[in-house]
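The complex appears here minus one protein chain, its other protein chains still in place.
Let's look at chain A:
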Amino acid sequence: MSTLVMITLTDPGEGLTEAEILDIKVGVGDTVAINDPVIEVETAKSAVELPSHIAGRVTRVLVAVGDEVQVGAPLIEVDTDADGASPAPAPAPAPADAAPAPDPSAEELAAQAQEATGETAAPVDAAPSAASTAPAESTAPAESAAPAESAAPAAEDEQPKNLVGYGARHSSARRRRRAAAQEGEDQQVPIDRILAKPPVRKLARDLGIALADVFATGPGGTVTREDVLAAQQRAIGDEMPGDGDYFPDESPQAPASLHGTMKSATSQSMNQQSFSGVTSDDRTTRVPIRSVRKRTAEAMVSSAFTAPHVTVFNEVDMTATMDLVRSLRASREWADVKISPLAIVAKALLVAIRRNPEVNASWDESAQEIVYKHFVNLGIAAATPRGLIVPNIKDAHLLTLKELAEGINDLAKTARSGSTPLSATRNGTITVTNFGVFGIDSGTPILNPGESVILGMGAVKQKPWAVDGKIEIREVTQLALSFDHRLIDGALGSELLRDVSAVLEQPQLGLVWG
C-alpha cells in the first residue's frame, strides 16, 4: 500500500511566482520527516530551504538543480505509507473511506513540471486516487497527531536542525560562493543584481541606458551617476547616423592597444572594451571601416574626384598678427577667451570673402546650378582622438573677432570630448584647417564636400625675412588655399588668398575692408 503526496513549490515570499532550484537535499528512497529540509530554492528575494510538510519515503524527484520552476510546480513525491518508511504516518492511515475524488491535479502537475523544467517528467504514477492525503491530514485532530509523531524516532533524532527556512549555515555559505563566482566570471550580471541608487536607476531609465551595459566604478561595485553618463556617451554611437551625434560607434579608429601590439607581438593586453568585428592574428589586425573613418574616406573620395582641386600657396609675414594676438592676450577684455592665430586667420578669411563673395558658393551638379551663399558657415577642421571632423560656426560672417574666437574654442572642445552633434558638421560653406598645429609648413587641403574653398594654415615659425632691403627675423607662416576650379578661376582664388594674406600682414586692413 502506498500513499503518494506531492511536495510542490510554495510561494516562499510575498507574491513571488517562480524560483530556481539551488539544491536537492533528498534522493529517491530517502526517508523524510516533517520539517526536514528537502529542497533549497532561490527567489528574487532570498534563498530558502523548503521543509517537507509530510513524513515518508521519497519516490520521485521531479526537478533538477538549476531548474526555474513556477509556484505550484511539483518538486518531490513522497510515499507517506511506504513499508518501513514511516512506522506511524502522522494522520489517520490511508484514506480508504470515500476514496478521494480522482486527483485532477496529478496530470496538471506533471504538465507543469514539464513546462517548468523543460524536461519530460516521468509519467505520473498510475495511482491518481492515492495522490493526496491532505484531506485526511486536515481533518486529523491535533491530539491524535502528536503521539503518532513521537513514535517516529528517526524524526526526533534530527529534530533541532534546520527548522528555520533561511538559516541553515551551509546553505548560506554556498550561496555566497555562488554569487562571488557570478561576479568573477560573468560581466553580464543579471539586472536585479546590479547595485545602483534609485535616482541613478531613474537617470539610466530616462536616458535609455541599460544598467547591465554600464561599467560600475562606485563603492562595492555600485553604478554611479557618472558611470551612467559615461555609458550614455558610449551609447550615443549606437544611434543611427542622421540625427544625434557625429560618432556612430565607440571605436572608429583601430583599438587603442594596436600600438602596444606592434611593440610587443606577445602582448595580449587588448583593451577590455571589445571591438566588434575586429580580428587579429600575430601580424595584422583588421578593423571594419566604420564611423568617422568611413565618413572621412567617403568625403575625401567624393570631394577629390568630383571637384577639380587647385591649390595656391603664399608665404605670409605674420609678425603684426602675432603682435595683435599677444596684445589681445594681455588685455583685460580677453582675459577669459583664448585667442590664437587661427582666430585671426579665420577673421581675415571672412574679411577676404566679403571682398570676393563669389567664392562662398557650391556646385549643384543635379540642378546644374551654382549656389551662392549669403552667409558663411565657417568650418574648422579638428583632429580628435576619434578622427577628423569638421564642425562649422554658423553665420560666422556676423560674429565679432571675440565671438569667433569663442566659437572656435567651443567647437574644438566639443569635438575633442566626442560630443559634437551631427548638425554642427552640416551646411558648412568654407573651411579653415590648421595643419600648423602639427608643426608642418604646408599641405594641399582637400575640400569639404559641398564647399568650394578650404584654407590651410601652416606653423608660424621664425624665419629670416627681407624687410626694407634688410634681413630680419620675422614670424612667418604658409597659407595654402584649395578651391573648386569648376566655379572658381585661378584669378579669383589667388585674389582671395592675397586678400587673406594682406589682412594678416596688416591687420588694420580689417578695419578698412571689414
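Everything below uses one rule, namely that contacts are C-beta pairs under 8 Å (C-beta built on N, C-alpha and C of every residue); 3 or more make two chains touch, one makes a residue touch a chain; residues count from 1.
We take it that contacts and distances are computed from a predicted model.
Entry comment: the absent subunit's protein name, as recorded by UniProt, is "2-oxoisovalerate dehydrogenase subunit alpha", drawn from "2-oxoisovalerate dehydrogenase subunit alpha", "4Fe-4S dicluster domain-containing protein", "Aspartyl/glutamyl-tRNA(Asn/Gln) amidotransferase subunit B" or "Sugar ABC transporter permease".
The hidden chain makes contact, of the residues A:4, A:32, A:48 or A:307, with A:48. In the full complex, chain A touches the omitted chain through residues 8, 10-14, 34-35, 45-53, 90-91, 134, 137-143, 145-146, 149-150, 156, 159, 163-167, 169, 172, 175-176.
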